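All protein chains of the complex are present and in place, except for one that has been dropped.
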Amino acid sequence: MRILTDLLMTALYTVFAQNLVLSSGLGMSEAIRVSTKPGTFGKFALMISGFSVVTSTLCSLIDSFKPMEAMPYAVRAAIYAGVLAGVYIIVAAVMRLFFGSSAKILGTLGIAALNTLVFTIPHINNSAAYSFAGSIGSGIGAGIAFVLAAALINSGSRKLAENEDIPEIFKGTPAMFFYVAMLSLAFAGFTDSNIFG
Amino acid sequence: MANTASKQNILKASQIFGDYIVMILAPCIVSVMYYGSRAMAVIAVSILSAVVCDFAASFIIRKRFLLRDTSNIFIGAAIAMMMPASVPLYVPAIASAAGVLTAKIPFGGSLRAPFVPAAAGFAIASVCFKEQVFTYAQNTEDKLFGANSLASLLAQGSSVHINKGNVFEIISGNISGPMGTGCGILMVACCCYLFVRRRSALLATGGFIAACVIFAVLFPRVNSNALTSVVLELSAGSLLFGAVFLITDVSTLPKGSVVKVAYGAVCGVICMIMRSVGTYEETVCFAALMANGFSPVIESSVKVLSSRKMKKGAAEK
Partner (left out) sequence: MSNNISFKDVFIKGAVIYNPVLIQLVGLCPVVAASTTFARAAMLSVVLCVELIVTCTVASALFKKIPRWVRVLLYLIIGTAIICPLLWYIESFSLINLSLGMKIYIPLIAVNSMTAVHCEQFSVKNSVKLSLYDAAAAGFGASIIILIVGAVRELLANSAIGGMPVNLPITFKGMALPFGCLILLGFMAAGLKAFVARMYPQNSADEEPVVSEVFADENSEVTEVEIFDEFWAEPQPEEVPEVPMSVPEKTSVKPAEPSFSTAEEIDELLKSLGIDIDIKGDKQ
């Protein structure tokens, strides 16, 4: 029961209280890009959660080894990158070779795996000293947070596209920046600090 | 052609915001009664800043500025009402400027803004000047809880008891807090005015208050009965003010009765969750911004659900 509560609370915290995309700016470019394809949101949520969970679990296991405690952060980061790369190549190769996945699905897999959001999850778990269940919760939460941000940006970009009154100078990226800024400001109501200071 | 459309928009905006200005006059008068010339100064600076920023921005982007666009007056007055009377004057000035420059001008005016400019301005001020915005030091000697606002007492989990002696002080807003938002009686009067002028907007207000009431009953922050929890939560901070003035904003309010109620309810739930776990004692502005962001999602979800229901009903027939 405690494990489940731990998992749920961490996931909720990652989605709302510290939305990693809108409150922390992680994976924001990818969220804006993915927001143009609402049909892929489900796939993305699943893939990002999957990659985050597997990567952060493996990294947590590695972190539990004694020599890792004294390891410089550069080495730790390289190990995390190696784990992420390994997980990606195994999943992509299995999907390509055994399931004959199309290039499109592999493309989605590439964005879902190799982005700043997924790469940060092991770092967050390490710095926040999350438990094993907490690590899984933060991984699941990362996927949901990403899709939530993408869905909000998607509805915003549609609103902006329909708005003919936007002054010429603000049309396009400037208006989008302001829109995302307002979303980010809304999430600042939960927390007023940067994730890593 | 575009100029004509723009003029029509400004006329429409001036009519709609004219109603809101009439409504906000009442809290402005009450705040002057409670805090005197200091309240007047805060209101004047806030409005002036909004108007000047709109004028300057319109000049820079070569857009025609018309004084008839009364939305700036509303933005300035609404932000001033949510501020404490003791706030340094630069804070409401910056808040109004931020509201106009970040949530109104880039989106083509108040009638097309996807986020409530007054909420954006106050939220920015809350984050940037937290101490100044949540410190109540004006005329606090004879107030019920001294310099403590009701919202801060609830946030600290302090026990506040309502009795016949203090209930009127609480619902009339004669306690430390934002200078023009605490008077519940006035907010009810504003609702009556809104009922006459734009009654559909009240659906969102209803949804918002209902959600807050349910939340206050289920998760009370005071060790008292449910009714006390509800009265205190509704009277604390700018909750009712937000329900009447921010949630009903014409450009951000979704279309459809059910959608409006759902939008208000979502906003209410977010507001109460933020009050419970968030960093700030005043959360209605953040909740309004978040609900604005969720608004298209709520709209499409309600539509999908209702169409499914209709299909099911048709199939059963």
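In order of appearance the chains are A and B, and numbering begins at 1 in each one.
Heads up, the rule we're going with is that a residue touches a chain if its C-beta (ideal position, glycine included) is under 8 Å from a C-beta of that chain, and two chains touch if they have at least 3 such contacts.
Note that the structure is predicted; figures quoted are calculated from it, not measured.
Note on the undisplayed chain: of the listed residues A:46, A:94 or A:161, the one touching it is A:161. Residue-wise, the contact with the chain that is not shown comes from A:32, picked out of A:11, A:32 or A:133. Looking at B:23, B:42, B:124 or B:239, the residue that reaches the missing chain in the full complex is B:124.
In the complete complex, the hidden chain is touched by one of A:5, A:64 or A:194, namely A:194. The omitted chain makes contact with chain B at the following residues, 90, 94, 102, 106, 124, 127-130.
Although one chain is not shown, part of chain A still touches it, namely residues 22-30, 32-33, 35-37, 72-75, 77-78, 80-82, 84-85, 88-89, 92, 96, 103-104, 106-111, 114-116, 118-120, 123, 127, 157, 160-161, 168-178, 180-182, 184-185, 188, 192, 194-197.
Note that in this section only the chains that are shown with their structure count from here on.
With centres defined as mean CA coordinates, chain B is found 32 Å away from chain A.
The touching residues of chain A, when paired with chain B in their complex, are 16-17, 151-152, 155-156, 158-160, 163-170, 174-175, 178-179, 181-183, 185-192. The residues of chain B lying in touch with chain A in their complex are 6, 9, 61, 63, 102-103, 105-109, 111-112, 114-115, 120, 123-124, 127, 130, 273-274, 277-280, 283, 285-287, 289-290, 292-297.
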